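Of the protein chains in this complex, all but one are displayed in their positions.
For reference, chains read A, B and C in written order, and residue numbers begin at 1 within each chain.
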């Protein structure tokens, strides 16, 4: 997982390579056996919980002792680097949905996905979406781009100074790549972008960050690069800062900005029989709901056309030790539905800012580690898989909520499961 | 807290009444005593945790047994309405910051605010912001508007049918208010808005929802109203749905949309001495950082000019049983800084979508209840207070991060506290 | 056309009244006679031009002497109020398209619409769109809202001062209505909106402006109101300005802002035979093009989903003496297409910012007056009609360009007609 030699010339646009196509074409999902279904009995008793925990232990062969409450966290030393002024552990109810069948460029197979939430109906709805998908085949998922930015910003006396500074900077790209390599074992500098507005210069340093979500790593590398620049460039800025608020960190920003973390797309064609048997609606009604939705998204000035990917993102991020403050940016999505020539329902979602990590951050805390292990996403080499599970989960949620709304079941479901 | 008679004619714009002005003018913050400071010793040992838990128990006289791990959740019955497919509890490290001194229209006094996160530096940074604020006085906070929407959408054969339908609907506003009263003890229908685009009609039903965050309550009322309309109106839509994706639920949408939950504004003038002693920067540098930030926000197409209110919102929402999937919408903010005639630093933040509840949702779970009680925000009559604490917390974070960036401490802090 | 008594309580949302429905239901378009068709012979000769001028003189009984070059402008006195540093007249090639058949709340009948442009293909394309529409019936057009804003902005020492100021302002609404009446014979003050962000207060004064486009009129009234406020309110702002850049003047702004000038919607159902015979495509292909377009609009961050309404707006505005600098705001549109149960094509466009006038501004200059008279839109009582003709024109253009693109004719047409 350590970084290869740096080459500042990677794909700056979406890309699908031929080995990905082959991998996806050669996958065939098997039917789900009865033994692979999550036991749903006794939803609100200790016994029901135990049934599901046993299912996990036996079916998935992973530990859930901390989630189950059998072990209690007391390793306060491990808090270093993750929190200050610690008083204890907030506890969020957590369940699993699935199996979710994914045929992805990184995630391939069946997954039981943990979600932490206090919103009733949520897991029921995602479970239903996952069922509709797996009864129609597998969700195809392809990662299109990867990149994380810091955007330090420099201000000059005037455009002349700025112009000289930019020229110097662009001649030192390779030095910045070297500084990056020396500062981090994982970060790779892939792009150095220039954005000029009057006497303000924004330099976009774009990295990949191995299997960490990467915000700290890229900050540290960028800081070193900036300090090198300021110390060595003959032209002096009148002010500079490590971040000029254009990186999109912790907030939704323009769709045209391209990528933050990973840009991924996912699709499935739902069989019309399944739309009726599982989702209790028709392709036509679901399609009508989507058309209303996309038109609504335009009217209210939302970024993208997603309905509620934030529910999946927040619940998955809490369970799996991800940065929950990234919910806004990570849930940016374009959701799309069409009826194909067979009368089946083509459903797709594309998300440009799926920012996750499987090392560092909150991934090593007890329940977080257990949740990551549930989906085989703990540790090095797994972040691409986690990101693809995240988008597949979002797609099931988009399908299920629109199905419910199209058929008038939405309110009834919330009256049944919610409070 | 039960609903008063419904009047569909409330303020549709921001408003500050004179009693609020009086309340705020008459408040005088007292100096913080040594005994009121959070013990920060032994940050990463069981002993340090215990010191802080004792401080809470003695200073704040509230229970923290579940947070401390002294009691274990086993009341699975209580999960009904909050989660399905339950397997256990995800545990998120939680700390407190403060005291945060607030002079608000709903929250007035000093507060120790719980935050659940795995991002190192976060609580240290918010603590520093809170300190800079309290050494400069109190954060003024005023709630400007309140309202929660459902936006059912109807499609017609053509504009003629739509026009007849709209006329009928507008003649039945009082009936809708009555249906609302009969459907909920808390919801009040305050506005019925019409948005027409070709043969698509969006009706915005806007409510207040007592002390619940209100998404379910308003869905149920709106569903009943819509069913009444469809059953009684002589003109039939060709399709309708409870939500046409314009309410802004679970996503950031246009700032001009006005309010979702509560629109609140907060301000403080930081003394220049405090900027230097606590924030280790100067008013001039901090102001320069903000100018860069606002200009960056415009350039990257973000909604508003906030830097990272999502950090405060996510950490507070996890700790306090709020809907974390609302992080995107709730963290929408306009952050602003100026230097006043004395050379002090005027700092303000305005947030239109602070959506919180102190009853229902996840508020009654053990650690959530304990966290809410820490800030005296558990139960009826407290949601306005919780919302104002949330924005004050966001303001301290905006100040602290910009201070760090302006003085080049940001990266160093993350290297010290983060991983 | 003079102003009625002022009532600050008009519809703040879209509205269709029953008399509008009746008017539109009772209209029946007659077939277009051969004699009503524009002579298209000799497109690029003096003779062809003469044929078309004669058609106008005989069919429409209006003067076109200045357009024809038979009379030359020399009334320099009349330039006062419209331009400084005058050197002469820029001349823009102008043609007519039509007949355009409209069944609107203000415009009803057939119209030959003047367009001034140097872009080849444009009039040919709009002509084709108009033909497809009239062979399918009439374009239904309904005006939904009217209003023009100035948004003076006030800054205060702090929120306390701002709050006292707002209270005072809201108590003096009726005085502002009186000042408006005294300052203008046409302006009516319909709404006073409050928007607070920290110590900044934006007051939105919303007017109707009779048949003038109204920017000057509303500026003058608002200035008088502001001066009254500042002279009389006991609380003093530290700074104030007549416009804080939120009115949307001369630029596209968020769709959720509601209305600027007039918000109008238009629809037509194109018969599938006509789609094939006139537009040389199929409903299915045209619908596919639109789906791609709306998805493209979302991806590139455009405001609304229009394709090129700006072409119609700019060409009509130049010809008719409107404010061409408003092209950006006025061409904001939501374009929508669907296939109905008969396989016909439902097409709609909704435009919130159609800002036009038929008195004042550039309407009285010689060719501008002639162009306005061509569509019976010169002088008092005609602005509502002009606005509805504008949107109907835009709709024909949206249809025609998408038809061309869907069938691969777009480039060929530009190669034939363009340079």
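Convention: contacts are C-beta pairs under 8 Å (C-beta built on N, C-alpha and C of every residue); 3 or more make two chains touch, one makes a residue touch a chain.
A quick note: this is a predicted structure, and the numbers were derived from the prediction, not measured.
Across C:32, C:53 or C:110, the residue that sits in touch with the chain not pictured is C:53. When the omitted chain is restored, the residue from C:74, C:171 or C:341 that touches it is C:74. Contact with the undisplayed chain is limited, among A:79, A:92, A:177 or A:349, to A:349.
Of the candidate positions C:16, C:101, C:123 or C:148, contact with the hidden chain is made by C:123. The chain that is not drawn here is touched, among residues C:146, C:197 or C:344, by C:197. Contact residues of chain B toward the unshown chain are 254-256, 291, 294-295, 297-301, 304-305, 334, 336, 338.
Where chain A meets the chain that is not shown, the touching residues are 12-18, 20-21, 24-25, 140, 142, 144, 158-160, 162-164, 166-167, 170, 193-200, 253-257, 265-267, 269, 301, 334, 336, 346, 348-350.
Keep in mind that, in the parts below, only the chains that are shown with their structure count from here on.
A rotation of 180° superposes the C-alpha trace of chain A on that of chain C, rounded to the nearest 5. Computed centre separation for the pair chain A/chain B is 24 angstrom, with centres defined by C-alpha atoms. Chain C has its Cα centroid 40 Å from the Cα centroid of chain B. Shown for chain C are the residues that touch two or more other chains, namely 254-256, 301, 334, 336.
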